[in-house]
Structures are given as C-alpha cells and as structure tokens.
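One structure is given below, represented as structure tokens, and several questions about it will come after.
One protein chain is absent from this view; the other protein chains keep their places.
As written, the chain order gives the labels A and B, with residue 1 at the start of each chain.
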Amino acid sequence: MISLKSAIKNSKAYLCLECGKCTSVCPVSKFNKGFSPRVLVNRTLRYSENDILTNKNIWACLTCAMCDLRCPADIAYIDLTQATRLEAQKLGEEAICSHGGAAQAMMRIMTATNLQQKRMDWVDNDLKVAEKGEVLYFVGCLPHFDILFSDKGVHTIRNAKSSVKILNYLGITPAVMPQERCCGHDLLWSGDMENFKKLAEYNINEIKKTGAKKVVFSCPEGYRTFKIDYPKYFDVDFEVQHITELLRDAINEGKLKFREIDKVITFQDPCRLGRHLGIYDAPRKVLSSIQKLKLTEMQRSKKRAVCCGVSAWMNCSFYSKRIQMLRLKEAKETGAELFVLSCPKCEIHFNCAMKEEEARDDIKIPTEQLVTFVADALT
Amino acid sequence: MASKKSKSSKTTGSDSSIQDFLNEKGVTIQFPEICDSFPIQEITMSSCRVACPAGVNIKAYLGAITRGDFQRALEIVKETNPLPGICGRVCTHPCESECRRGEFEDPLAICALKRFIADYELKNGSKNIEPCKRTKKENVAIVGSGPAGLTSANDLVRMGYGVTIFEELPVAGGMLITGIPPYRLPRDIIQAEIDNIVKLGVELKTNTKVDNIDDLFKQGYKAVFLAIGAHEGLKLKVPGEDEYEGIVDCIKFLRKVNRGERDKPGERIIVIGGGNSAIDSARSALRLGCSEVYIVYRRSRKEMPANEDEIKEAEAEGVKINYLAAPVRIIGKDDKVTGMECTKMKLGEPDQSGRRRPIPIPSSEFVVEADTILSAISQKPYISCFKDCGIKITKWDTFEVNEKTLMTSKPGVFAGGDAVTGPSTVIDAIAAGHRAAHAIDRYICGKPLEKEKSPEIVQRELTPDTFSPERATRLKAKKIPIEKREDSFAEVELTLNEDEAVREAKRCLRCGPCVECIHCIKECEKRMFGISTDKGKELLMVHGLPKNIKLTEEVSAMLNVKGKVAAEVRIEPIVSEVSEEMCRGCGQCESVCNYSAIKVEEKEDGLRIAHVDAAICKGCGTCASVCPTGASHLSLFKSKDIEKELEGFFG
Partner (left out) sequence: MAKNFIPKIVAFCCNWSTAPVVNKAVESDAQFPPNIKIVKLMCGGMVTLAFILKAFELGADGVFVATCRVEDCHYVTGARRAVDVCDNTKKLIDMLGFEPGRFKLGRFSSLEHKVFEKAINEFIGVIKKMGPSPIKVQRRTTASTSR
C-alpha cells in the first residue's frame, strides 16, 4: 500500500507554497471556516503522520478537485487525500458516513461473490439488452439508489433506461451484466481499499466474461473509477467511454436526430467528469445539437463549476446544504427553466437541498439528467 | 475511617476556585427543577488537598500527569504553590500521610511527582514568563526572601501590586539556601524558581537590611510583610555551654557549608536535636570528612520530627543516632570541648504537641566523647531590631499576629512563616505567604480583613471495607549510591522519568467527586456558563471561561445575584459526548439512578469509569443531570450506540 510519505512524493505536496489559493477556492472552506486544504497539506508535511491521519477534516474534503486546478505548484491534492484516507483507515479512523452508512454497507454486502442479484427488473420490454456483446453498458448503483432515494423524488433508474434507449437508437444492443457489482468508487474514497479491490476484481472478471471491448457509462463516478483507479491496481483490457462522448461522436457522424425543444437550460459539470477527467465540451456539444434549445452558462461553469456538496456518501452536513443552495441559486439566476445534470448523485443532492425547510423559491428549479433529456428528445 | 472535621480556615491560594469566586460575588445558583444538577455548588475536597497547608490541588495535577500533560500539571501546582521544584524535594508532604491509598498500602509518591513536573519544565525549558501587568498603584514591601516572602511576592505581583523584597544576605532564598544543604536541594533549582518569580516583576534587593519599618512606610510602601524566618539558634541551657570552644549553632554551621566552605568542624561530632536541621548538619558533617557523627535526641525515633526518609538516609550513610538521651553538661579541657555528659530518658504522658514527654531516668548518665558539638534544638527569629517599632512580640520572641489575617499589632504590618510559628516547614511558610498576600490585598483595598467563612469541606467516608482498589506498588525514586556520597554535595535523590511519573500518578484513587481542575469549563465548549447582572449587559466571567458565552443555548436556571433574580443567565444543558476520558468515576450517577443501571467499575489501568447497563437503563437522564464532568448523557437510542451494539454482538 501507499504510505503517506510516498503519497506526499507522488502528489508533490512538498512543493506547497502555502499561498492559500486552494483554501480560497475550496467550497467547503467557504462555509466551514475550520476546514482548510492549505492547513491540511501543511500539517501533512510538518506534523507527525498521526496528526494528519487522526484529523477529522481529511474526511470533510469533497475531492471536487477545485484546489488541484487552482494550485500554482500543481499539487495533486485529491490524490493526497485519497492516500491519506486509506492510511487513516488502517489506523482505525472512520469516515462519517451519511444515511447512517447505508450506502457503504450495501456496497460491502455486494463483495459477497455468491449473491444472486435481481437487478435487471428495470429492463422494459422495448429495451434491447444482451448477455454478451462488444459494447457493455455499466449500470452502476442506479437501481439501488432508486430505492434508497425514492423519497427525494429522484428516480435514478431512468438514467439506465434512457442510456439503453440511446444505445438501441444507435443500433447497439448493449450487454448488461445481471451480476454486476458497484464500481467501488465510494468505498475507495471513504478509505476502504480491501473491499474496493474485491469489487473491482469481480467487475473486471465479469466484464471479461461478456467479451466486451468497450464499456459505456452514464455515471461519471463509475467512469472515473474505471478509467483512473482500476488500472492502478488491475489490468484493464477494454476501452471505457462516457455516454456523452459516445453521443458527441454519434452527432459528429450525423447519426442522431432530435426534435426541437424550446427551452432555456443550464448545465452542471460534475466534478468527476469535469475537473477529474477534463470532459467539458462533449455534453455541451450534445445539448447544443438540439434545435431551439438554449444553454446558458452559470456564473461559474466548466473548470470553475461548484460541486454538489457531498461526495462518496460522506460528511453530509450543514455546510453541504449551504454549498448546494449556493449552486442552486446560481442555476436559478441564469433564468434557466431546467437544470441539466449528468451525475445521479448531483441530482439526489440538489433535490435533497430543495426539500430543506429553509429552501425558498429562489433555489427551486426542476432538474433532469442529461441522458434522460437527450433520450426524450430523440425522434 | 471516620469523616474528618472540616478545616474551614483553609486558604486555597489563588482565586481559581469557582466557589470562592461565586461567594465573593454573592451568587448562589439554584435550579428550580433539579436542585443538584449543578456540580460546582458542592465542591468537596480530597483528603490530600485538605492536608496540604497550601491547598495544592493534588488530585488535579496527578490527573494531568496520567494524561501526560505535564505542562498543565505544573500550571495547576503553580496556582497554589510557586515553588514546586523546591517543595518537590524538601516538603514534609503531609498530603502523603493523608493519602487514601496509604490505608491499604504505600501512599502515592506525591512529592516525587511534583518534583518530576518541576524538573520536566527545567529540562525542557520553561515557558517565557511575561511580567505581570501592574494594575494597582500601591507598593508592598516584603522583608525576607524565604518561601513565605517569595510566595506572597508571587501572589501580590499577580494581583497587580508593585512588590519589593528586601534580603539581608547577598543571595535570596532564606532558609532554603542557608539551611538546606545542596545534596537535598541543589542551588540551581532554588535560583530558577526565584528567577521565575522575579521575572513576574518583583523587585529583589539583596544585601539590604531592614531595621526600621517606619522607614519603609515613609518610602511609600502601603504594607509590609515580615517574613524574616527563624535564623537564631536557641541556647542548650546546660552547664559548660559558654565555657568551651567547639560548640556551634547548626544554623551557622549550615550557612557556612552552604556558602561553599568545606572546612571540617572536627573529627567526632555530636549533633543535638531531632529535626531536619539536625539531620542536615549530621549528613553535611559526614560529607566534610568528619569520621564519626552522633545525633543525640531526647525522644524515640517515632517522635523525631525529621522526615523519615532523611533519617533512613542518614543512618545508611553512617550517622549514629542516640535516641532517648539528653545533654546534661558539656565536658572540656583547655577551653576545648572533649565530650558531653548525657542522661537517658524515658517517655511519659503526651504533652501539648501530642508527643510523649521525655523524662530523665535518674543516675543513668553517660559520656559521649566529641570535639565539636552542633546544637540543633530549635531556632527563633532575629527579632531585636523590630522590638522598637511598636510590634508586639510573644514570649518565644516571635511576632504576635492575628491568626487568621497575619496582621501584627501595627496596622499595615503583617508577619508570617517561621518568624511567627518558629521553625516549621516550607509548605507551611508557603501557606502563610498566601494568607498574607490575601490579607494585604484586603487591607490595601479597605475590605474587612477576615474573609467570610468559606464553605465547609465535607469528606466522603471511604473505608477499606467498602472500597478496596487494586494494589499497585509505590515507585521509589532512584538515589545515588552511598559510596559516591562522601565528599560530595551532589543531589542524592534523582528525579522520576516520564513513564514512572505517569505510572505513579495512575495510582491516585481520585477521592472526592470533583478534581476542581476547571477543565470542564476551560475545555468544554458546550458546558459554558456565565452570569450577567440584572442590566443584562455586563457579563461576569468565571475564571477561564470562554468569551462567546452569550451564544450558548439557554436552559431554564434561576440565578440569584445579590438577592435579585436574574433571568439572563444561560447555562447550557449537559449534552457532552459520552467519554471515558471525561468520566472521573465519582459515582454520582450511580447514586441517583433509580433503576440501578449504572455501576462504577474499575478498569485495568486503575481508572474508575461509570458503566451503564443498557439492558436496565430507561434513558431517564437523571444521571446526565448530575454528572459533574458531563461524561454521562443520554447515550442510548443514538445511531452511533446502536451501531456499536451491533458491532459488539458480532465481535
């Protein structure tokens, strides 16, 4: 495993200039004055390992990578955070999990290889899926979140349905694995390396069995995990692609036809897709190819997009709500009628914030996922 | 053990006790619903603290040591004792005699632990000491720089007065430096602790003899504290005492030795007396190369006032002690002493001091040969120069003072320490210094000198039958071997190391419900309380209280400020996390639980922790309301606890 020292080396944390730009852009620090990435880096470098590993603030980071982008010394702060959390977990430190740790418990349960999951109920009759195939659609936790967060009025399973609909439209019958497991993203970021590896290994083996050459994701977190984290620990011999990239390619080839939609929308860049992987243009290209649709950008968009306030089901707090309300306000201020998102978690978090008691009308805006929006616009 | 009688005239030294503070403000706190939910109303003391003349908060600093927080431990000691390094070496530690653990086995090595934390500071460099802020224009003169003078100087300068110490000798320290030999109390320790006090802003004038107190008042001092000690040896009052050469007063002898003179007084030495200065003289004489040293003491070893350890060490080093023997006359030849005739004694009825009175046995005389006799029977102050100043003097040539206020018959002149009591201990002198400082403060401010009666200290009964702790052996401080002690005045006893100190401090049983460490208020942000006056603006701050008090949530509590009921008081309800670190094992929760769900259990490491039986607990919250440290709260029915239960079940 990576020790803290090598993590400092790899993330180049030793280059820290203590300029404090990370803290100045950090959405958590904006509201939680006790949290500062600069101080955390400083403590990592100057104090004993124990000091940083037992610091509760390492769990409060959203890993939204805003600081990474802003850092003049190019320190990979989120990599450092990931490593620190893994080390802290070894010491017995634990993340403060939201929803009572239900999500994490569910993911750990999934590590049992002998479970016969029934996760294919969502596949309607008009959707074509296969057991094997060149292209695989990775569903992720969408069916589970659909149950967990039905009370928030968010139906994440629609993402899966729409994604398959889009793939079918393009003439692809995607393989979908009935025994697929969670990608492990949340376990990895909450410091549980062992169970993350188990899930990763299981998924890679299952994908091999389907013979897929390309795996398509609708969830940015799964995409990031497969693209960046899996290859760190395992051999990955298939291509991964986010559905917006696939859509963009299809549009360039002229394969997609949309009906006109007379609407003003705004788009949220999820941090995993945006700052982590640098995909800003593909979703915008897709949206702009729908006629009459007007995309207005928020005050802060693309690289500067504000995170949805919670990551990896950890540390949902008063501060998260403040961040979400700030972002919703920005979305509302654009005058858009619809807030288009491309991460299921963003949708859950923003809808949760809108259900808060103190939420006023100036932050209430209907949300929709990019895939469902696009799938509905297909002619 | 029967419950002790309260000692109501005790000084607690500084103003750190909240009870004192509240009393002074005329404040009583009452809760309309649950009368006993406010812990600070009933502060009871542990027996060691009751025993300590200076009222050092022993349990609190031992607690700090167990946590490894040595700096905090030192802070606690210094609240009541500005000379921890000195006391840690030479204190007669009455606290250890009262230690509850002493009823089962050896008491705690409290003295050695105090020394440890003082040495820890020296070793690791003391914090920079800032001079105290001068808030009062009055000046106070202190005559004498012994422990009483230093302590009162320390207290007064912290109160904001200008303080000048006058010392006749070229070095400060009084009997500490002239009477106690360096193998017991190294000079650098004394110097360091005096420096610490001087750094606070005390002016120290050495080589300055004070003859006339009125001159001091003329110079502008508003009050004078006479802490001149007792440096004049008493006469033996036996025939031949003034005829021969070779009879030396032990104080003079020790003063010479401690100044650095290393001439040996003779070959065969007799030391008369059984106090610490007798033992000091005897051991010093051995170190100077005297071949034989006898101590002649008229009572038995049991009655000997010197520290037990000192006697043992002296015997180990080769001092011979003749118990139950008293001098009859001095024998000499050619103006030189050749020996002393003694008579054997037996013990009769106890006298005023509680010790059995020695009675001579007729015709039991015997002669001890010697060329030098050191008289160490007792001392009195050099008081002659103060006789004309209008101060009443007792028949024992000490100052006559009001016992409680330490004021002499002359207004504005206070006296304390050995100068009042006759030769006594360092810790008694420190206690006198505190009392004098408080009295001087009240005198200058024009308040009545006598404080109102402080609340009675109730002690809980604790008998070996009802409570028997796990045994743990007392740690003995290491000493340098006897062979190395000849000719050397190097310190004999060595300091404990950190592990030893923590281990020893953990033996503390933490008697009494509250350690009065004020940590609950200092550290715990949730449990703050403050008092505001009826105007609702001015906020009275309890010592060490955080400033953002007004932001705390309020809970219904009625507070009487000088008879008026103030509704502005906000006291945070007890909502602290359950924490083993916070639980002091006081057992209050155990006594109030209606369902017998709480038991105080002793853990492996000797700590007493309350344990709630979740199966019986009804979650009524009474325990949380009485918990003085806020460790107990409604622990059941919280997500965290449910998770813990599950984890416990599956192991």
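As a convention for this text, a residue touches a chain if its C-beta (ideal position, glycine included) is under 8 Å from a C-beta of that chain, and two chains touch if they have at least 3 such contacts.
Just so it is clear, the model here is predicted, and its values are computed rather than measured.
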Shown chains contacted by the missing chain are A, B
The listed residue (B:E261, B:D388 or B:E643) that touches the chain absent from the view is B:E643
Spell out the interface residues on chain B facing the chain that's missing from view. 614-615, 619, 636-637, 639, 642-643, 645-647, 649-650
Quickly run down the residues of chain A that touch the omitted chain. 89-92, 94, 99-102, 105-106, 108-112, 114-119, 121, 143-144, 147-148, 150-151, 192, 194-195, 198
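Convention: only the chains that are shown with their structure count from here on.
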Distance-wise, how many Å sit between the C-alpha centres of chain A and chain B, to the nearest whole number? 64
